[in-house]
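Some chains have been omitted; the remaining ones sit where they do in the full complex.
Chain naming follows the written order as A and B, and within any one chain the residues start at number 1.
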Amino acid sequence: MSIPLVPGLLRDHLRELSERDERVDGRGRLEGRPLEVEVNPIERAEGSARVRMGDTIVYAGVKFQIMTPYSDRPDQGGLMTSAEIRPIAGRNWEPGPPSEESIELGRVVDRGIRESGCIDVNKLCILPGEKAWQVIIDLHAISDDGNLFDAFALAAIVALRNATLPAERFDVGEDERLELSCTPIMCSYHKVGGRFVYDANGEEELGGDERIHITLGDDGHVHSLQKGLRGAFTSEEFNDIMGAARARREELMQLVESLEQD
Amino acid sequence: MGGYGDVQMLNEDGTRMDGRRPDELRKIEIEVGVVPVADGSARVQWGTNLAIAAVYGPMEAHPRKISRQDRCVLDVRYNMAPFSVTDRIRPGFNRRSREIGKVTANALESVVQLELYPRSKIRVEIEIMCAEAGTRCVGLTAASVALADAGIPMTDMVVSVASGKVNGVVILDLNKEEDNYGDADLPMGILPNSGELVFLQMDGDLSPEDFQEAWDYNMGAAKEIHEIMVAALAARYGGDD
């Protein structure tokens, strides 16, 4: 990603809005942008989702491959998450080898899913020591107007919840739905104009400071955290957004459950 | 071209397995303005192919090495999403994609009025989100509409379509099964106003007569596709189609 020059004017403007408890697009501090989720828009993927949050649009696609289990874990399959931010996503995304931004995106989304244990890697085993499923989640951004983290994480979990193991194609049984034991959901907060806001848009990201990504599981447990970018925050600030994340997770969970296909 | 095996791809009444006549296109839907952060964009659903194209620019061309004193540089990329096909594609360097990006760029350079923007760059990004057969034609068509949506001056639109040959019969717009078992594929990029070509490839085995028939099929279909392209732009800008 190329680094755009941040006009001091933008930072000043965001600070003034913040002092009036306003945001650049009129939202409340903890209010998300309009959210659209489409289930399985990609016919060739075994599970997929399209998520639109304001002008941010992403796809997630799930594919399965047969792998040989690692010799020290003969009864386990594998999970891989890859984020590729191609230059279609915006003026500042450039072609070439994966940027640090896209590496961080992929790894943070991956950890939220992996560490929640929602995919039981033991159930991915087909024949111990010989064959197991590898689950691959590819994240693909089409339009980046901020907060790709939450958009990717939501697209990934919806794609997984609606994925089918293509057992017939690989001649290892009958097709069946991928089972998930819980639903990790990420909520990200960005410090803009001196206070944390939820679901920052592109302009807020450009003129903001640090951000914090929180992934929560079904039972209020924390599965993953990541602080990104330059900036310091206090324990009190953290407690505030952790509380907000717990509330927002419930809302998103209802949305995800309402999308279920059969 | 797969070209081996004796699979029957045509019904006895001359129609194809998916019910189309030999000279009938798959269903095509085009929507403009689908990438909000871009200067122009288009989504093309063509059978089960899904391509999204976005245009950024004109902007300053850098690094300076690529900048041209007398004209704009078109920086075109064609990419298939990892999940766009049955067997996942690894992200990264890919000779096929690089070649398709190049011939697509060559086609678009033939219509974009590059001389209007010296020392500038226009980026054209084509993402194949779901692939059936003919993705290079679908991508080129999407890019052409996205450029129009971005207001880039062009001497004409580029319409792209392919014909081929299956079980000895020339047919228009091969689907995936037809492509797998076909003997030849002739994709073209046609300027609907002048009838000129700006893109041409061909693989396989075509006799002079079959070649001419495939060529004529493409020329005929170009008109039909052009209407869909114009209608999509009109739907966004309220012009008459």
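A few notes on this one:
We take it that a contact is a pair of C-beta atoms (placed from the backbone, for glycine too) under 8 Å apart; a residue touches a chain by one contact, two chains touch by 3 or more.
Since the model is a prediction, treat every value here as computed from it, not as a measurement.
Stoichiometry of the complete assembly recorded in this file, written with the chain labels shown: A x3, B x3.
Quick note on the criterion: only the chains that are shown with their structure count from here on.
Rounded to whole angstrom, the centroid-to-centroid distance between chain A and chain B, based on C-alpha atoms, equals 32 Å. Residue ranges on chain B touching chain A, taken from their complex, read 34-38, 48, 50, 52-54, 56, 59, 77, 79, 81-86, 88, 91, 123, 125-127, 129-131.
Touching chain B in their complex are the following residues of chain A: 41-45, 48, 55, 57, 59, 61-63, 65, 82, 84, 86-91, 95, 136, 138, 140, 142-145, 169, 202.
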